[in-house]
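Below is one structure, written out as structure tokens; comments come after it.
Removed: one protein chain of the complex. Kept in place: all other protein chains.
Going by the order they are written in, the chains are A, B and C; count residues from 1 in each one.
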């Protein structure tokens, strides 16, 4: 018996559920869980099923392709640990949260390496038996620096996700394109409020009563990629911007880890610069 | 073209989704939305679909019965305004919230009447052109008083739900059985904490940092029926119990109205003293 | 025995609490509650005390002026119901929430009138024995229309606050200046995200996972005045923008009523386009 995650999106039309469930049924699969959504505005159908049965992955995929329209994207995925690379700068909280989850066996992922432009987190990371690679940006132009990171990443096989755990440098379009829908970032504001640098200072200056954090896929426009998860906390006039920053760290790490969990469990569809999450 | 809400629960077995979606497809129905859940512990399958097509309601129901196992409960419901009766005592906030939603056309229900054991809310309710019936408990034993309410309720036709909008008297098993899974109550605590009288005083005495409210169906055990919705707010040491009570009102009314919305939209399954909500 | 709310802000300097508490003590006042805050960035001191004693209001104010630096703003306020005018357009939920609170005796305010540019809410409002004044904008230039509203407002005495309960027209600088720090608005987004028109549509298009509402004082820049209160709710991909709008109404009304409560209880200082709230 094998378990598969089946992710399908297609232009909506009558009978999709019928066709898909017939493939499952007639090939002896049991549906363990099933989620569907139709985006009526865009006439788009999304479905994620977890099934178990005796068929090969490629045969199941082929059987689905046989009955579904050509607009359909069909993924049949065998659940296994995803491979991730974490990029960080100097802050520990978001990275540390992932390390602890990994150590506790709660993260369905292998951490291939931590890459940072600074060395200060190395002594901790290596204690977790995870390679730490410092690629300083000092003395390099942005493109050169990124090229070195790309070479480093591409030295690993089967990288599923690149997690920016408070990596504080803006990535160029070239870098982003190289890993489309694979880069997950945590932005330390409730996007789209306070795009850009030092959002806590911006939030403080605006006098908001709530601050937040946003995990999103990275696309070419800074802080404008598809949002995966958001969370907020209440603040008041007694919070200076450094208090906001300090309190915000708890939100950042929880939101990033939540987004990462959704990603490694294959629960996210990206579509029209948004996410559908089951 | 008719639109139906189809609610099915059954003992889980392989092929249920296939069978149901085949009925929809072969009879020309389009699935507008679809939610499923399998309670693995109890081996129970739940599905709620919204479909549109040309078939009669009873024919669709029959077609589903033909293919589904005998354990299946099948409801095919034509969306229309539900009929509700509201019971209140003296407090206005929860009742008032429902009245305003009703007036604004946001509540998918007809309010047949408000029944209270006090007269003080009458002048307001009648302004909304809703009958207000005072059935005082003074001078009556509990069973007698309830009998008068039952007679009053049964004077209305097709009552779908009885909403206890801070009705402050405990109902006897006889009353509750008469309207099984039809009575929705708002309890002013985060159940199961603080069952019974004056939960805000209990919460204050315990020194909690969060208070809440719980909307639930009423069964024979006080405050122990299936929970529909819960919400909380943070409090601190500066809240006396009356402050908690005052702040709690906002939570109570929002939670009760949210539960009522779920009920009138046929989104709730009751099972094993819990709710499955789509 | 009289009870006063004493609100003081001043440039911070050593001894302010000592001086103020000495005035209270030496004049026989008892401090019922006391809140202070120092904005260190701006070197600004804020204090709100509730005291009771036998002295006249003006004498207490004079005694405080005697000892405090010239930078101090001193308000000594006798607690009494504030007078408010509500402005609305067509939506009922925010207005209705205030009406119900008012009816339930939970709002420490007299509602002098509801002014709207449409007539559709009149039948309900007058049932609460509150004057409803329709001032249509049809056929008038913005300034003319506002002038008629100003004349209407100025026909009432001692207006403490003007509450924009989903008043959907942008106010000109002239109107805003006429009622500085007196106009409370509810904006249907988590400001500063989604300034301007149809924020729920903007939020939907951006694919956010949280939506919110913001109550703020109105200044000349649209949606940029000092924030009083904010609240949010979680949404997901299944929410169309109309679903967001519908769900957002519950947040809007609760936040506006919360802000109004803070205002009528004299709990808000406005400073540097922010609020200090005790």
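Quick note on the criterion: contacts are C-beta pairs under 8 Å (C-beta built on N, C-alpha and C of every residue); 3 or more make two chains touch, one makes a residue touch a chain.
Computed from a predicted model, the values in this text were never measured in an experiment.
Of the candidate positions A:32, A:77, A:100 or A:195, contact with the unshown chain belongs to A:100. Interface note for the absent chain: among B:24, B:37 or B:200, the touching residue is B:37. Touch with the chain omitted from the figure is made, among C:4, C:24 or C:217, by C:24. Taking the complete complex into account, A:92 is the one of A:77, A:92 or A:222 that touches the chain left out. Considering the complete assembly, chain A touches the hidden chain via residues 91-93, 96-97, 99-101, 103-104, 106, 124, 127-128, 246, 249-250, 254, 257-258. Hidden from this view is one chain, which touches chain B at 37, 39-41, 190-194, 206-210, 212, 226-232, 236-238, 240, 272-277.
In the full complex, chain C touches the hidden chain at residues 14-15, 17-18, 21-22, 24-25, 30-38, 234.
Please note the rule applied: only the chains that are shown with their structure count from here on.
Taken as a contact graph, with one node per protein chain and an edge wherever two chains touch, the assembly is complete, since every chain touches every other chain. Per-pair counts of C-beta contacts peak for the chains A-C. Inter-chain spacing, taken between the CA centroids of chain B and chain C, is 35 Å. With centres defined as mean CA coordinates, chain C is found 41 Å away from chain A. Multi-chain contact residues of chain B, defined as those touching 2 or more other chains: none present.
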